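Every protein chain except one is present and positioned as in the full complex.
Each chain carries a letter (A and B) given by its place in the written order, and its residues are counted from 1.
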Amino acid sequence: MPVSPVVEITFALSALVILLSSLAVVLVKNPVRATLLLIVAFIPTSLVYILLQAAFVGILQILVYAGAIMMLFTFVIMMINPSPKDGESPAGGSEGGEGGFSGMRGALIGLLVVGALGALLLPKVYHAASQVSVAPVTKPGFGELSSISALLFEDPANNPLTVSFELISFLILVGIIAALNFSRRKGAEARMENSITTRPTEALPILQREALEPK
Amino acid sequence: MNLTACLLLSAALFSIGAYGLVTRRNMIAALMSLELMVNAALINFIAFARFGGTHAGQGDAQAGSLFALFAVAVTAAEMALALAIVVAVHRQRRHLDIRELDGLHG
Partner (left out) sequence: MTLAEFTPLLPDLLLLALALAVLKIDLWSEDGEAGFHLTWIGLAGLALLLAFGSRSDAVFADYHITAASRVWKLLFTLATLATVFLSRPYFRAGGNARGTLAKSGAFFGLLLLCMQGMFALVSAGNLIVFYLGLELATMPIYALAAYQPRDADSAEAGSKYVLMGGFSSALTLFGISFLYGATGSLGFPALEAAVRAAPADPALWGGIFFLLGGLGFKLAMAPLHMWAPDVYQGAPTPVMAFLSVASKAAAVAALATLFLSPLNAVRPDLAPCFAAAAVLSMVAGNLGAMRQKDLRRFVAYSSVAQVGYMLLAMLGEGDGSRAALVYNLVTYGVTGFALYFIMGVIGKEGPETMSGLRGLSRRHPGLAVLLVLCMFSLAGVPPLAGFLGKFMLFSAAAAEGHYLLVGIAVANAVVSFYYYMLVVKEAYIAPPGEAAAIRLRPLQIMVLWGLGLALLVLGVCPAPADWLARAAGN
């Protein structure tokens, strides 16, 4: 059964937007712009999920990624007020310098290894993939909330996902403990610093000047 | 729209993310690149769930979207933790340049 041209065109456009905006995320200097571009990349991604009959994951993509995680990024960027010298040097760009992040160099080596292997393997993967049929899944409720919730919550004692569900809650607990641990400060110094940064009359101009201005 | 197109899209997204992670000097931008890589994996999962993968016979189509669901939750927790550490680094060093984090050496 052929896929309708509307779906094809929507997919092609979404893919284009995803790739262009994620390239921009990687290339643009200002972190605030990168965050906004990342949200732009996430919305068509969720459209792709919906086209692939995974409507619930698509909605979650918007809610969790664009709504929560990107909001967190924006908060942190606003909170720490990155100045232009934070990170990207305006001239020259990528002069590495010595004594830098050796872990990153390690990542580069690892990436080369993985990339070389991937270059050997991926053409074969795509060849195999091209022979897969494109008939839509005819299962009722496939990818929708009702069938997913049934899978997650039916018969908790024997459900293979019970343990996974519990593990997710531990992961979130770890996130909470760690975030609390790093944000909680002791002593008068912390209190003073807090009172300064949260005073709106002082905080706002800094935000406007430093973070929102393009550089 | 077929499996090949989806896999190509995800591979491109993964490569862009990996490139960003290695080249970006701002730690927050590096974390955003990480997000792109995770998203590439999610597209893979959902595409394989929809088209049934390269294997013979009937697979478990729902498993793919479930894994995507769990991966979204994991990433959310991981990013919260990573950003907490970013704040801690900024508090100590007053900058977030990965290449200038060179206090540790042999």
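Convention: a contact is a pair of C-beta atoms (placed from the backbone, for glycine too) under 8 Å apart; a residue touches a chain by one contact, two chains touch by 3 or more.
These numbers come from a predicted model, not from an experiment.
Contact with the chain not shown here comes from a single listed residue; of A:4, A:149 or A:181, that residue is A:181. Taking the whole complex into account, chain A touches the unshown chain at residues 101-103, 105-107, 109-110, 113-114, 117-118, 121-122, 124-125, 127-129, 157-164, 167-168, 170-171, 173-175, 177-178, 180-182, 186. Listed here are the chain B residues that touch the chain not shown: 10, 14, 17-18, 21, 27, 30-31, 34, 37-38, 40-42, 44-45, 47-48, 52-61, 63-64, 66-67, 70-71, 74, 77-78, 81-82, 84-86, 88-89, 91-93, 98, 101, 103-106.
We adopt the following convention: only the chains that are shown with their structure count from here on.
Within the complex formed with chain B, the chain A residues making contact are 3, 7-8, 11, 15, 18-19, 22-23, 25-26, 31, 34-35, 38, 41-42, 45, 48-49, 51-54, 56-57, 60-61, 64-65, 68-69, 72-73, 76-77, 79-80, 82, 85-89, 94, 96-97, 99-102, 104, 107-108, 111, 115, 118, 122, 125-126, 128-134, 136-137, 139, 142-143, 147-148, 151-152, 161, 164, 168, 171-172, 174-176, 178-179, 181-183. Here chain B touches chain A in the complex through residues 1-9, 11-13, 15-29, 31-33, 35-36, 39, 42-43, 46-47, 49-54, 61-62, 65-66, 68-70, 72-81, 83-88, 90, 95-102, 105, going by the rule given at the top.
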